[in-house]
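Below, a portion of the complex is reproduced, with chain positions unchanged.
Chain lettering (A and B) follows the sequence in which the chains are written, and residue indices restart at 1 in each chain.
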């Protein structure tokens, strides 16, 4: 059910782009226990002037090589969301050239009845 | 008031892209009874590696030729939202090469006061 929108610098190699998308999905599966098959993602390659991020915010420095990951999902409790943030940043920092400090994540929670996964039916209503 | 974001494969002919956008709007008008003039849409053409969708989820198979339609709108009741999903998928399947099973829809509900349609005024506050 999550819809994941990943914004990634346009000079990222295609293999790394795919890896980031795979790792975000892996983190969703491991932390929220969603089905592996529940994968819906869009990826936007951004030129350097199409993504503006704070150089430093809350004491965290951001390089120009930043990721913005927006996830629309059904409501979850705070502990699960913390686990999700941690899993995404850890997976990405461990397996790609992106640094944990450059992983920006935003969640938008929306009711289960607000989704159709085909055939014009609200499968979770 | 809805803001509609349509993600569509980049090899879709421009006439079909426009048709999909028109049909989504037609479905919003017919099912939610919004004014015809209330049309605000963005369309993103996606290369095949910029849109990842489950090959099968909830028993519904998805081809690579998938549409992701995200609609930000004022809150509606469940019956209206079901009617909207059905109208969008039916219009698209009936009039374009896209199949009903490949129409993924997500709604984000946000208060009426969260919109400005010009001149810096919250017209519905």
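Going forward, a residue touches a chain if its C-beta (ideal position, glycine included) is under 8 Å from a C-beta of that chain, and two chains touch if they have at least 3 such contacts.
All values derive from a computational prediction rather than experimental measurement.
Taking the whole complex of the structure file rather than the 2 chains in place, the copy count of the single sequence reaches 3.
Simple rule for what comes next: only the chains that are shown with their structure count from here on.
Interface residues of chain B, counted against chain A in their complex, comprise 7, 44, 46, 49-58, 60, 62, 68, 70, 78, 81-82, 85-90, 100-109.
Against chain B, the residues of chain A that register as touching in their complex are 3, 14, 17-18, 21, 25, 35, 37-45, 72, 108, 110-111, 113-123, 125.
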